[in-house]
Every structure is written in structure tokens, then in C-alpha cells.
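With one protein chain held back, the other chains of the complex are shown just where they sit.
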Amino acid sequence: MSEATAHSSAQPPVQVPNVEEVLLDELLDRVAAAMESQLRFVTMTCLDSGANFELYYHFASGSHLRHLHLVLPKGTEVPSISGIYFAAFLVENEIKELFGLPITGIALDYHGRLLLTEGGPERPMLKERPVEKRDV
Amino acid sequence: MNEYSIGALGVLVAPILGGLLFGIDRRLTARLQARIGPPLLQPFYDVLKLLGKAPSACNNFQVIAASLYLVTTVLGLLMLLLGQDLLVLLFVVGLGTVMLILGAFSVKSPYSQLGAQREVLQMLAYEPLLVFMVVGIYLHTHSFSVSRLLELDKPLLWSMPLFLLTQTMVLGIKLHKSPFDISGSHHAHQELVRGVYTEFSGPTLALIELARFYEVVLILGFNWLLWHTVWWAGALLALGSYLAVILLDNVTARLTWSWLVVFAWVWGAGLAAANLAMRYVGLARIQ
Amino acid sequence: MTMLIRRILGNLLAKPATRPFPVVSREPAPGYRGAVEFQQENCVFCGACALRCPANAIEVDRASKVLRFDLFRCIHCACCAEACKRGCVQLRPAYHPPVFERPEFEFSGAPVVASESRPAD
Amino acid sequence: MGLLDRARARSPWILHFDAGACNGCDIEVLACLTPVYDVERFGMVNMGNPKHADVLLVTGTCNLRNARVLRNLYEQMPDPKAVVAIGACALSGGVFHECYNILGGVEGIIPVDVWVPGCAPKPEAIIEGAVMAVQRMQERRRKLREGAGSPNE
Amino acid sequence: MNLLAQVSMVPTSVLAGVLILSPVAFGLVVYAVRTKWSRKGMVSAAGWGLTLAALCLFTKVALTHTTQAFTPDLAGRLTWDIVIILLDVVLLVWFFVIGAWLRNAPIMLLAAAQAVIVGAIETGLVAPKHHAEALYVDWVTIIMVMIVSVIGSIVAVYGLPYMKEHEKHAGIPEEASRRPRFFLTVLIFLGAMNGLVLANSLLWLFFFWEVTTLCSYLLIGHDGTPDARRNAYRALWMNMVGGVAFALGMLVLAAAVGTLDLQEIVGRQVQAPQQPMVLLGLGFLVIAGFTKSAQMPFHSWLLGAMVAPTPVSALLHSSTMVKAGVYLVARLAPAFHDTRISSVIAVAGGFTFVCAALLAIGQSNAKKVLAYSTISNLGLIIACAGLNTPLAMAAAVMLIIFHAISKALLFMAAGVVEHAIWSRDIEDMQGLVSRMPLTTVVMIIGILSMLLPPFGVLIAKVAAIEASVVMPLALFLLVIGSTLTVVFWVKFAGRLMMADPVVVFPHVEHLHSMYFVPLLLLAAGAVVFSLLVVPLLTELVIPAVAQYYAFMPVRTEDILAEGNVLGVPWPFLFGALALAVLLPVLYSRLTRRRCTGAYLCGEQDSQATVTAFRCAGEVTSAVSVRGYYYEQYAGEDLHTGWMTAASTLLLMLMLAGGWIVR
Partner (left out) sequence: MSDRTTIPFGPQHPVLPEPIQLKLTLENETVKEAVPHIGYVHRGVEKAGERMDYTQNVFLVERICGICSFIHALCYCQGIERLMGAEVPPRARYLRVIWSELHRLQSHHLWLGLLADALGFESLFMEFWRNRERLMDIFEKTAGSRVIISTCTIGGVRRDIVPEDLEMILRELDALEKALDVAVNGILEDRTVKKRLVGKGVLPAGQAIVLGAVGPVLRASGVPVDARTDGFAAYGELGIEPIVETGGDSYARTRVRARECYQSIELVRKAIANIPEGDVIIRPRGRPNGRAFSRVEQPRGELIYFISADGSTRLDRLRIRTPTSANVPALVAMLPGCEMADVPVITLSIDPCISCTER
């Protein structure tokens, strides 16, 4: 084994290309535009960055990924895009359930019971919530 | 040997023969799939084990249904052995099948229900074929009884060759073999789990399995009738169609119920009718 | 269909593909990451293996020099073997046989305590 | 009774339930059915229906949702029955110990008779486990019979 | 023996009078005295009277072994013939008035046509008048009289509580009750039906025939709803078409044979070479039979008739009135023995047998299934009559008996269920076994008695198939039809039996005694008569058939040699089956079984009171299983067109049959 072609640990953070910032009120229009240009819906990603939620909407045209980036303070309601992209219903339910991000109007709403079961953890993906290890 | 001892012997020997046939089926299927397969006696182990399981049934009727299924199949076999009326035999055996279906219907379980619905359609598919075969026999002997048939000195096969095909089809349907296994199969890898058998379990299921031992002998007995003059020729004929069904099972996928009914009625009943028509025309010419 | 018929009839005539397990046990390949074995005599209880284990199957108490290994947690990734500079942990090419009861494996610096079992439930 | 015991030993029908495994153990369970391993030699058939099964093979770490299913399935299996837990996840939760939605193994949800360690265990180990489960079932019956003093159930 | 001897001394004409007139008299009392007790008393009295009279007639013939044609006397010059003619006139005028009242030209036209034709016969315009014996008694007649009187009485009694509840549900106050009119009509019908089966003179037969048409019309329209009126009207005009065909048949026969004496027509026809004209006349009568028995293409009226209160369906539209059609065809059968039209009748009957069974598969309305099954079975009986061999005729008679019992039972049970759940939909009856176990068991017995051995219907069906081997086409139809029959019955029974697998002993429902007793009687009848199938066949049916084919030597052995049904050791079979039922019951008593609910892929909700499972969103959802009706294969819309066309073609062929070279 050889030593690596080394990078210093102080390298600048790598950035994701093709990210467009969007505001909450233009979200649906932008998604509709994506639909019109026949972009394939890839998925959504939610990040808990303290006071805010960061939402990425990932789309693809052919093999190229494009992202919409939405930052919003916790507690803000987000409209569902499943009316435009039905495929988003699964991941929207998931985000709603795991992060507690209020997404409204999901085409097929599981009401917070997609993945989690009563009596189990709630909103486990939030940062401030330490995960209790469960023992039998 | 009087007829009672024949009957008693048949009732005792048939399940052994049937179990062995199923054993051969499983063993042969395994060998066709490059496996070693279970021991030849596996079906007997299965039945014994099921008998020893804790009694569990969803309602009393299920037990009655299973027992009627068994008893009618045994009765059917007895009637065959004692040279009784074949048509009555068919309906007596049909009673058992209907009871099995009703037993499956008696539980509000979707898989059992759908399985039962499809079993009804299976009956719809094969029952006419059996009746036509019996009619074919009548046209030779002017009697519906087996005993009269046995007095015939020429094998039926010469004048009823197409019935060998329809009988093979009936066998395939009855044994739930691909492509006819719409309502339940031995291995549960199908959309209806085990179809009609889903809700039967433990000793109740054992009765059904035992009934199936008798049933396979009974159906093969029908095949045997096609060449009754030389006993081993008939047995070979029966074994041949049994092996053909196993081979077919291994080279086809399961098809759907609508296909089955159409196929059985167009091809099965078609072949049967063609053969009967040949016979009728032949008889008319003789007269 | 003809190809398949030929194939299955060929199967019928050929020897079955079934390995005669358990009559003849087939040795796993030489590099197989199977049974975890500890050479306790060389162990210095540095805890490198425990640190690297993704499944927390190894527990090392550096103070009292005790190593506990939970077979039921082990995912056979061989991280411990990679981590151990002294070669005390190795994955032998053999599989752990099934057990009726949860085995307990632990050893300490000295004296050596053999593995023993406790009832599972 | 000897005959019945022999029949029992030779005809364990299998129900396999995946309680949240990664599929690794499941495909190894399935591989047991295939020509190379062929568990049907031991009379084992994958029944897929708890009402017909004798041995329950469980893989995967449980969560609340599939634990409910697992209990239901176990409940529907007629006695005598045995449970084989397969793979690190079913044994203890394995690599998923940091996950929030696991209960950590099958034990505690239903009684387990045989543990098959490994990630994923080899098909040989799974077959061995199933055979051991049958032994366990027999032993339990023998004990029960000796204890209760009645030869029949 | 002394009593029996006395019974056999009673003149047949007296018994006939009791059978025909007493129900009418009781009916008039019911109509006049409008109290609960008069209704109960009179209907019961009529029932007992009819039953006793029928039994007396049975005993008498059994002891004397004679068939007998006779004409009862009335006072002096006034003969019953004249009374019948007068009543006929009244009846046809009544029909005309109904037509006028409905402002319906076809009805008026049909009534007028009948009047003209009957007038032409009566006035001797067509052929010189010839004396015809009015009534005739033989075994077949007696079997029919027994069915009409016994089952009719049972159904009439059952109708008492039924109609009460029926009116209560419809919100009709006691003062405005139409029950007196209802029971009057029913009782008149019973009298007329007895007259019909006893009649030997075609004119008498025609009169009673038209009375049953009228009763049917009144009873179908009894509820007075638009639906009821529409269907009553349809039943009326179709049956009047049959009436016209009947009258035409009489006309042709009167011209060609010169007599309206049924026995004589049959007798002469058997001896003489078959003349096309006579066959045409017989063909018209057969068409009349087809309309009354709701054979294709006339089957739609019987389905419409299902709007009537259920006792009507049980009595008129399954066990008795519709049997008049097949009875007539069967009566005539020896006359066209060994002719081409006989074959056409067999095929037409078989065709209806298959088609109605197919259409029954597509129905989810329980009464419609029963109606289609009735049509189907009547088709089978007609096919037997068409096959026209002693074995076939024996099968036909057996079918008439067993079908009457089972179908009346089924209709009555369906009526009880309807009054409990206020629905006729089979889907609403699913799991009935856990809500109304008693009724369901009765219903299941009824269903099983329609399709399984060792019940009589099935034995008759086997005999029919065995008889049909002489005719490949009919054979084909019978085989296909029997299989289709199994499908809809098993589906039906399956729906009733689908129970939640809970270990609670179902609460047995309380049944009104006037429901319970009739149901019990008929269910017991279905079982007992099936047990007695061998003596029934050898002692009753075969002698009847032998009388029938008096022109050819019929011996029991000959009939039985054709088929082997009776060679089967039935008692042994019964024993084995009984054992197969009893042992599990015993076993279930002795062992404690465990029920773990239905298999629902592991997601069964054991807390739920019904069979339910957890699904998306962790919600509990009840399992619902709908029956299959295969609408895409067995839908009414799909088939009615071509079936009507094909069956019409068959009827044409039958009429022309006499001219087609044999």
C-alpha cells in the first residue's frame, strides 16, 4: 500500500454544482417549470441546520443532476410538490415524519405513519434529539 | 376374490400407491431441477406429521369439509373398483371437491376465498372432460358401469385416443400443476399463498392430503380404463400421462384462470367432442 | 421450451448439482471471513479492534485487561483483524455453527478464562 | 409414537419471515432451496403460510412494526413449532446498533430455539440451524412427555 | 286397513271437487271475513283439506291401481262443461277489461284472439264437437296434485307471517291490508292448479291455465308499485301469448284429430302415423308450455315476477305454476315420441338449461339466481321430455318432485333472510351463517340438495345425462349446463358461509313458528325423500312412467338397464357420508382446537371484532371479499340478444318440425 496523494486537512469544503437557490413562494412555479421541461424527479433531501431546515429538490435531465435549494426557518409550512410530481409523495411523507417538517397537501398522506410506528421514536432525524438506544 | 375384498384392498393400497406417486413426483421434479429431492416416502412423513400437529381450524365445518372430501374420494375409488356407475362416481367425487371449496369459503380470509373461487372455475374446466370420457365409455358398452367396460375385449384407446390427452389435462388441473395451478399449489409460491388450502391446517390438512393420495389414484384409474385389457399397459398409460404432467409442470409457467377455462373448453372439450363425434359417426355407420 | 426440456432431461440423467452436505462438508474458500479467533497470549488489550468494530461486538476494558467478544453482534467484516497490529484476531475460513444458547466469550490478561456458556433465556 | 416422531423429524415445513434484514440472509435462506443446497432432501419445504409451517426462520433486526407481524405469524403456527434466528441482525441487531428504529434482535419478541450467527450465515449453517430446530422440538416434546407422563398430547 | 278401504271408496270426482273447489271456498271466506283468525284458520283449513284430499287420492289410486278419465256431473242439464265455458267467457272478458284499463292494445288483442279461437272451437265451427272426458287421474297427476296441495299449503301458511311483516315494512295499516285479497288469489290459484293437473279436456285445461295466468298477474302486481305493475304486465302479455298458442294448438288439433280429449289425442297419435298437422298442433301447445315455464325466449317474465312477495315466488314461480308448462309438455310427450320435434324440444330445453345457468352466474340478486335456476331446471325437465325415453321421463318426474321441494325451501328461506336484512343481494348475505345460523343451514341444505349427491335433484340429473347419450347435442348441453349449475350454487353457498373465524358460538336467531315449521318440513322433505330415492323411483316414478308409455312395454328393469343410477348402493353411500359428517363433529366435541384467525399476511388485527388487518398509515381496515359474478362473461346484457334469437329459431324449427323429413 502506498501513501496517498495527500490533501491537507484544511482544504476548503467541496461544493455541489448546479444548485439554484429558491424562495418558498416561487417553489411551486419552479417545480412546475421543471415538470414542463420534462425533468425527472430524483428525490428531496432535508437537512437540519439548527434554526433552519434546508431542503434540496433534486431533478435530473438525462444523467445530469440539478438541484433547487430552499432554506426555511423551522416551523414554516411547505407546500407539497406531489401535486406536480406524484413521485414525490413518498419522500415528502418521509421528511414530514422523520424531521417534523410540515409539508401540506401530500397526494397520498400517511399522516406520519409511513416508516415509524406508534410507541417508537418520533422525528428521529432532528439533530437536537439524541437517539436513545433501545434495548429489548 | 370377491368384491368386498377387492374394495378393502383398494382402500388400503390406494393411499400407499398415491403417496408413492407423490413421492415420485417430488423426487422426479427435484431431479429434473438438478436436485436430489426428498426421500420417496416424504408424502407419508408429511401426512403423519400433520396428523400429529395440534388441532386448529377456523370452524367446525372445515373439519367436516375435509372429512367429506376424504370420504367421497375413497367412495369414488370404491365405486371404480367395484364396477359401479361412472357418472354417479364423478358426482360423488364432485361432492368432495365442492365440500373442499365450501370449507375454504367458510373462512373470511381473502386468500382462501379467492382460492375457492378459482377452484370452482377449475371444476368448471375439468368436470365436463371427465363426463365426456364416461360418455365415450358408454358408447362402447351401452352402460355406464365399469364392470361392463371390463368385459370389453378391445382397449378403448384405439377408438378414444384423444381422451388420453384430455385425461392428462384433467390430471394436470387436479394436481395443481403448471400451467394449470391457478387455485393452489404444493409450494406456496403463488399470489394466493396456498389458495383453497390456505386456511386448513394441522390434522384437517392431513385429511386433505390423504384425500389427494386417493384422488391421484382415482384419476389415474380413469386413465387405466383406456387400456384395461392388459393391466400393465393401462398402468403404463397412466404412469405415462403422470410423467407427462410432471414434465409439463417443469417447462411451463402458471397461467391465469380465464385462460384455463377457455383452454379447457376449447381444446379439452373440443378434443373430447371430436373423439365422441368420431364414435357417434362410427356407430351410425355400423347401424 | 425445447431448450429447457433438453436441459431438464439432461439434469435428470446427470449427477445432481446438490452438494452432499452434511455428509461431506465443503471447506470454505481460503480467504473466507468466517470464524473469529483470538490469540489471547499476544493480546495487549490496546482496544484498537474494539474501536474499529462497526458492530460494537468487541469490548475491551484496558484497565482490567478484559476483552469481551459478542459473536451474535459480529458482522465478520474483519476490521478487527486489520486493526490489530499484533495479529491477535483472525478470521478463519470456517463458519460458526448454529447454537442453542447464547455463548459468552471473554478473556482477561491473566489468568486466562476459558469461554463458557450461559443459558439463553 | 416412534413413527410420528420420525415423521416429524423428516418433514419440517418452513416459514421464512424477513423482519427487516438487509436481504443478505434472506437470499441465503432462499439459496438453501436451490439445487446446490436443496433442503428438500430433509423434507423441508418453504410453505409461506404460518398455518402450515413447523419451523419459523427469522432474519433481520426487528422494529415495532414487523415485530407485530412476527408475533402474529408465530401465533398462527400450530404447535409443535420452533424458531430459528438467522444472522447478526436477528441475533442482536448487529451493525444497526446505532439506528433509532430497531429493537435489536428477535429474542424478546418470540422465543428463539436456535441461533445462527454470521453476516450473512452460509447456507450450510442455515440448514444446520433448521435441523437443530427440529431436534429441539423433539427434545421439548420428549421432556414434556416425560414430565407430564402422558404419551399423547 | 279399514280406514284405507273406506278412503278408496270415496269417489274420485268428490276428491277432485275438494281439490279444486275447496280452496276457492276458503279463499272467499278469507276475503269476506277480514280478521286475523279467519285468515289463519281458513288458510290452515284449506291447507289441511288439500293435503288430506291429495293423500286420499293417492291412497285410492295406490290401492286400486287404475287410471281413470271421467267427467263429474252437476245438476241435470247444467254440466260442468257449460260452467267452464261460462267462466272462460268471464275470464277472457276480464282480460279484455284489464287491457282496456291499462289502455293496452296488445292485451286486448290477445284476449280477443283467444276469445275468437275458443269461440270457433266451442261453436263447432272448425270440427264437429266431440265429447272429451273432463278429468283424468294417473300417477303423474297424483304426483303433481301432491306437490301442489302439500307444498302449496306449506307455502300458503308460511305466507301468513310473511305478508304481515311485508305490509308492516311497507307501512300499510291493518285496516287497509290487502292480505285478504292476496290469500284469496293464492287459494284460488291452488284450486286452479289442481284443476290444471287433473284436467283431461283441453278446454278445461285451457280454462285453468288462464286462471293461473290471471292469478300470477294479480300476485306479481300485488304490491302496486310501478315496478310490480310493469312486471305484472309483462308476465301477463307473455303468458297470454302462450294462451293464444294454446288456443291455436287446440284449434289445429280439433281440426286435425277431431277431439280435445288429451288422452285420446296422445293415444291416437301413438297409433297413427304422425301427421304434420297434428304435430303442428302439439307444437303450439308446447310453445304454450314454454311460455308458462318461462323457457327461452320467454324467460324474462319470470325474472320480472321476482318483484312479487316471496311466497308468490316460492309457490307460483318455482314449485307449482311454472311446472304447469313442463307438465303439459311431458303429458304430450308420448304423442310426439320418436319424432324430429321431440329432438328439437330436447335441444331447446337443454339450451335453456345451459343459458339460464350461465346467466345465473352473473347475478348477485338472490331471488334472480333462484329464478334463473328455476328456468334452468325447467329447461332440463323439458329436455327430458324431449328425449322422450322412459328413463328420461323418470328423470323428469323426479326433477319435478325434488325441484319443487328444494326450490320452495330456498325461496322461503330467502324470504326469511330478506325480512331480516331487507335486501335480496347475495353480497349482503355474506357471513349470514354467523347472524342467522338456522336459516342459513336450511338454505345450505336447499342449495346442496340442488346440486350434490345423494340428493334427489342430482340423481335425477345423472339419470337425465345418462338418458341423453342417445342424442349427442342434448348430451353436450346437459353436461355443460350441470357444470355451470355447480358454479353459481357453490358461489352462493360460499357467500352465505363466509364467517369471521372467531370462536364465538353464533347466536341462533328466533324464527316465527310459521316460518320455522314450513322450513323444517321442506328441509326434512328434501333429505328424507332423497334417502328414499330408491323406493320412490321403483314404487312411484317408474309405475308412473310405465302408465305413460302405455303404448310400449316398459318394465322397471328396462328403464334401469339404460342407466346404472340405481345399481349404486345408495344406502351404503348415505351411511359413509353420514359417518363423514358425524365423526368430525364428534372429534370437534372431543378436542379443543385453536383458532388463530384468518391468514392475513401477518398483519391481522387480533383486537378487532371482525377480520381486519393493519394497512397504510397504521390504520385498521376490515377485510371485505366480494363474490365473483363474472359480468364480463355471464352478463345478462351480453347474452340476452343472441340467446333470444337462437331460442326463437329453435321454436320455429319445432313448429315446422312435422314437415321436415324424418
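Things to note:
So that you can tell them apart, the chains are marked A, B, C, D and E in the order they are listed, and the count of residues begins at 1 in each.
One rule holds for everything that comes next: contacts are C-beta pairs under 8 Å (C-beta built on N, C-alpha and C of every residue); 3 or more make two chains touch, one makes a residue touch a chain.
Not measured: the values here are computed from a predicted model.
Shown chains touched by the undisplayed chain in the intact complex: A, B, C, D, E.
Although one chain is not drawn, its touching partners on subunit A can still be listed: residues 1-16, 35, 38, 40-43, 45, 47-48, 56, 58, 60, 62-63, 65, 85-87, 89-91, 108, 113-117, 121, 124-125, 131. If you put the missing chain back, the residues of subunit B touching it would be 29, 32-35, 110-111, 113-114, 178-179, 181-182, 185, 187-191, 193, 249-257, 259. One chain is missing from the display, and on subunit D it is touched by residues 15, 17-28, 30-31, 33-36, 46-50, 60-61, 63, 65-66, 69, 73, 89, 94-96, 98-102, 119-120, 122.
Criterion: only the chains that are shown with their structure count from here on.
The minimum number of touch steps linking subunit A to subunit B comes to 2. Taking B-C and C-D together, the pair of chains sharing more C-beta contacts is C-D.
Comparing the CA-atom centres of all chains against that of subunit E, the greatest distance is found for C. Per-chain Cα centroids separate subunit B from subunit D by 34 Å. In subunit C, the positions touching at least two other chains are 16-18.
Residue positions of subunit E with contacts to 2 or more other chains are 594, 596-597, 599, 618. The touching residues of subunit A, when paired with subunit E in their complex, are 109-111, 113-114, 117-118.
Those residues of subunit D that touch subunit B in the shared complex are 3-4, 6-8, 10-11, 13, 34-35, 38, 40-43, 45-49, 51-52, 54, 78-80, 153. Across the interface of their complex, subunit C is touched by residues 28, 30-36, 247, 250-252 of subunit B.
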